[in-house]
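Omission of a single protein chain aside, the complex is shown with its protein chains in their original locations.
The block that comes next holds chain A.
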Amino acid sequence: MMSTRTSEQAAKKLGIMMSSRSSSNGQAAKRLIIRNLKVAPRNEEDNFLSLWKHIDEAVRAIHESRPVSMSLELLYQSVENICAEKKSSMLYSALRQLCEEHIRREVPKLTLEMNDQIEYLKLLNRHWEDHCSHMVMICQIFLPLDRGYVLNNPLILSIWDLGLDLFKNYIIINKTVQTRCISGLLTLIDSERSGELIDRSLVKSLLTMLYKLQLYQPIFETEFIKSSEKLYSHEGESLLQTFEIPEYLKHVEKRLNEENNRLLHYLHPSTRQPLINCVERNLIGEHVNTILQKGFDNLMDDKRLDDLKLLYNLLSRFLNGVEQLKNFYSQYIKKRGRDIVINPEKDNTMIQELLDFKEKLDLISECWNNNEKFTHALKDSFEHFINQRSNKPAELIAKYIDTKLRAGNKEATEEELDKILDKIMVLFRFIHGKDVFEAFYKKDLAKRLLVGKSASVDAEKSMLSKLKQECGGVFTLKLEGMFKDMELSKDVMSAFEQQLQIKTSLSIYVNVLTLTHWPSYTASNIILPPEMSQLQEKFTEFYKKKYSGRNLQWQPSLGHCLVKGHISPGNNKEFQLSLYQTLVLLLYNAKDDLSYEEIFESTKIEENELKRTLQSLACGKVPILTKSSKGVDVHSEDIFKFNKSFTHKLYRIRINQVQLKETQEENQSTNEKVFQDRQYQVDAAIVRIMKMRKSLPHNLLVTEVVGQLKFSIKPADIKKRIESLIERDYLARDEQNPNQYNYLA
């Protein structure tokens, strides 16, 4: 009864088991079990021996790869019978012994002298494959043993595992076999690394064998990583000396791809981490500084986007890699940027170069994987170098904008102009001395507005709103005031013309300025022809009546005129002239030649201005006068003669003031103005702080002042301002402590 139940259970298990392998076998197995029940127990010992005889013979045949004479069905039945007679343990030992003997006999075949490493690997692989296919057959025959005895005894190896265990302990653990196997594999992989094609399936099969025998990690991987380590540490050292960096980076990338490919095809996934780490560390990690030092600047100079991307990618695998890259990036920007701004001889091209440089850096930014640290590094480094040259970049940015906004600039459409202005605003953002910029911008804007040289009101307004957005309303308040004055002047002029009623042959237009909005101009008293001074007088009266409590101060240096010139019969021209140029030319209505002294006496134009004016009329592109002395300098003994043979292809001619000298002087006065303003701001800051704190020691006061100012200032200069304020009784030194100041209300 007992045996029936176990047999039924065995049959059930077997059925389930078999169906997953092959259905025909399963059918056979079921039938066999049913017949098995009819077999009557005889002498147990005799029975085992007679059954084993067949089995023993079959197993030997399998081991020798001969055909098995008995059918597998019958063998299976015999095993099952032995198991049913509770002789499983005996059967297992007998099988074990049989297999062990066989494997022992195999060992000498694998330890024979053999020179060809690949042939040896093939031999070993063949043995392994044979072993596996033998064991599959043996397992099929001994299935009842596996399902019953082995399953119920946890300490007993399954038949398959028994096979592996024997193969491992007799063959692979054998020193000779192991050494040959591992060194063969490493040689094969090495030759693949040096570009040869190898039999990957052979490598894969042997590595799988090692893995199944649980020897992959201890005997292969350790050695493999060791040899990779040796190869790549040598490769890193030597290639860095011979390769250029882009070439080297490409090589590293290629190496990484190859190793990944190896992982995909034959290495076990567990090797990924140590292997990739080995390649990265030896080819990159150990040499970060050398790579950056040797190649980074060139990659940047040549805009090698792909290489830079690769560099970032490779360095990002190391703890400080990206940080080091970022430092080189900062240094690069500072170095190249400083070259652009520091040399006064390159001032003419500075802004264009800065714009190009920024554009290039923006382009390269895509290589940094949106890393915010690089965005900050770009900003900080740009800000750092651009302020290495104080004031000049601010001045040149203002002038660059002037050239773009000035009439006659054929630079494209409003849209394109707006783009240019946006770009220049980016540079502007980095500038510390915004007050210097403002002063120069204001001076140029004044010229554009007053001489009617502005290219477009829309562009001016758009620039103004950009500045407002960047620096706030206070910064642009005065600039907006300038536009306001221009609008107001229009209204005043139309009111003036209405009350004037009669049209005069000479028309007047006046721009009335609010002092604080505009750059400061020096007033001068010159002699105007009666016609003009009467008209000016009339306007002044009108203005004073319209705005009581106000007076007007005329600025002849900013005036300009439209003048008709009858040079000779049939040669008439129209001139766009400054007021000074006009006053000089008017003198030639009476005489054809005049001395410098005569001109000065009749106009009272200030000496420098007069010399410049005469230069523009006699030595410029439109020589309507001739000068008695050679050269461009004007001397007080010079005689100026009307140039009767004057011709010009245009009817309307603008005679420009001489620019160069004017610019230098103007620059100086603009810079002085900024300096003055800064002193006021320092004074105001000191007074503001002291009013609040009442009493402060020197150092604290200096720190607070520096914190409040928007430009950089030396402590020594602050000290000077403090002393000046003490002189003017705003502050006093404390009687007990001379380092302490007290506020005087």
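Criterion: contacts are C-beta pairs under 8 Å (C-beta built on N, C-alpha and C of every residue); 3 or more make two chains touch, one makes a residue touch a chain; residues count from 1.
Quick note on the criterion: contacts and distances are computed from a predicted model.
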| item | value |
| --- | --- |
| Record-based protein name (UniProt) of the chain missing from this complex, from "cyclin-dependent kinase", "Anaphase-promoting complex subunit 11", "Mediator complex subunit 27" or "Serine palmitoyltransferase small subunit B" | "Anaphase-promoting complex subunit 11" |
| Residue touching the undisplayed chain, where the options are A:Asn152, A:Thr413, A:Gln501 or A:Ser548 | A:Ser548 |
| Identified contact with the non-displayed chain, of A:Cys471, A:Leu500 or A:Ile567 | A:Ile567 |
| Given A:Val177, A:Leu361, A:Leu450 or A:Ile655, the one touching the chain that is not displayed | A:Leu450 |
| Touch with the omitted chain, as defined above, among A:Asn257, A:Ser507 or A:Asn608 | A:Ser507 |
| Among A:Leu325, A:Leu585 or A:Ile655, residue touching the chain not depicted | A:Leu585 |
| Where the missing chain touches chain A, by residue | 450, 452, 477, 481, 484, 488, 505-518, 521, 531-532, 535-536, 539-540, 543, 547-556, 558-567, 574, 579, 582, 585-586, 588-589, 592, 642, 644 |
